[in-house]
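Here's the structure we're looking at; comments come further down.
What you see is the complex with one protein chain gone and the rest in place.
On to chain A.
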Amino acid sequence: MTDTLVAFDDVLASYDPALGLEVHVELNTNTKMFCGCPAVFGGEPNTQVCPTCLGLPGAMPVVNAKAIESAIRIGLALNCEIAEWCRFARKNYFYPDMPKNFQTSQYDEPIAFEGFMDVDVDGETFRVEIERAHMEEDTGKSLHVGGATGRIHGADHSLVDYNRAGIPLIEIVTKPITGAGEKAPAVARAYVSQLRDLIVALGVSEARMDQGNLRADVNLSLAPKGAGTLGTRTETKNVNSFRSVERAVRYEMQRHAGILDDGGSILQETRHWHEDTGITTSGREKSDAEDYRYFPEPDLVPVAPSREWVEELRGTLPENPLLKRARLQADWGYTDLEMRDVIAAGVVGLIEETVAAGASPQAARKWWLSELGRRANDAGVDITELGVSPAQVAAVQALVDAGTVNDKLARQVFDGLIAGEGTPEEIVAARGLAVVSDDGALGAAVDAAIAANPDVADKIRDGKVAAAGALIGAVMKEMKGQADAGRVRELILEKLQ
């Protein structure tokens, strides 16, 4: 069934969107939330499991102190209250991704609550109210086999790896975000992007969306324009790039409006996001909270962080992201427009890392915003998924600064980086991209260009130095862009004057 989509402007003419974002952050602790199994990514299946995270009888969980510390720091950075006393709960459900038949989570007593984050969108600040940040554990990974494509429909059985089961997660839940109107998709994206910057600054997670360290669920509802009510929401799960967050909000707004315009009603359900086609499809109907039969976890005692500890952790918080942006703009000497562009493109953190790796702020901006931003757009992927790191961008710029390559050749180095051909230096060597400034090779090309363009050569002999451009162009073409343009010019003038 194809969904009827209403044009975005028409959605806004009739409805007010309300957003809600749930972001799961996988902490970078050494061990899992409730046991000493390693919490690293990428191990062989079922090599990081023990009786506790396998839910074997008699195993007892014990809380990871570092995870509590990270949770409190995230809460404080989001301007939350920190609970004086809170508990874990069992969220009961029967699905093989949790071998215990429940997930240990927090329910009505989150460790952090009632906070906010100020989000900058095109120079305008939106305050996103945070309802809660609570602790829970990640689930195992299921591989569905037997079906045509590994998707769940038609799968004969599922293979489960519990290495991820029990890795500490912090789930950060916003209150409904209303009043964003046409900017709702951009606000959603900016919130997730800024939240990621904050998590990175706190150092509590790798926060890589492509590896699932940071996963966003996007809630969206529409209400009749001006009614001031909240409509029925859908929850689009696992939207795994900033760009997709924006697209998913826009898509759901258009889809909801299509149903409501037709006199239909929205089914409260989970939706799946399809990165390739940019649409959502129906998942399961959302269980009522009571179906999870939450109850306090009897195997864990309450967590009661002392106020002294909380204040000590407050002292470890990084710079406020908005103030930090102002500072970076001053440090980098960007104009307001330049800064707005890099914020909108979500590359502030990337530029910061590139500058830290030695590139000038202007060079870092040029590569991330123009070259790599365009490529990400063309490929329909998030810029972080291109496979080019800030350190590599700085290395490419270092090659430009050293005169090894020019900007044009540097673009070919990026081709090589995206294709996974090695380091920038290796790519220059393997592809033969280095600029030629050797007089022997250049001199021969210059002689050939002069011979092929006698009219132009005569003009230069007559003192029309500007005409040299045509000969430089011919030499560059002959040498596939790899000639040192400055040296070519010198040689031409030497030979003709």
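One rule holds for everything that comes next: a contact is a pair of C-beta atoms (placed from the backbone, for glycine too) under 8 Å apart; a residue touches a chain by one contact, two chains touch by 3 or more; residues count from 1.
The definition used in the following text is that contacts and distances are computed from a predicted model.
Peer 1: Name the chain not shown, per its UniProt record: "Sugar ABC transporter permease", "Aspartyl/glutamyl-tRNA(Asn/Gln) amidotransferase subunit C", "Molybdopterin synthase sulfur carrier subunit" or "Cache domain-containing protein"?
Peer 2: UniProt lists the chain left out of the view as "Aspartyl/glutamyl-tRNA(Asn/Gln) amidotransferase subunit C".
Peer 1: May I ask which residue of A:108, A:182 or A:291 touches the chain that does not appear here?
Peer 2: A:291
Peer 1: Just one of A:51, A:224, A:264 or A:469 touches the chain that is missing; which is it?
Peer 2: Checking each option in A:51, A:224, A:264 or A:469, the one touching the absent chain turns out to be A:51.
Peer 1: Which one touches the absent chain: A:7, A:143 or A:267?
Peer 2: Of the listed residues, the one touching the omitted chain is A:143.
Peer 1: Could you please point out the chain A residues that touch the chain left off the display?
Peer 2: 29-31, 35-38, 44-51, 54, 56, 62-68, 85, 87, 92-97, 99, 139, 142-146, 152, 155-162, 272, 283-284, 291, 293, 295-298, 300-305
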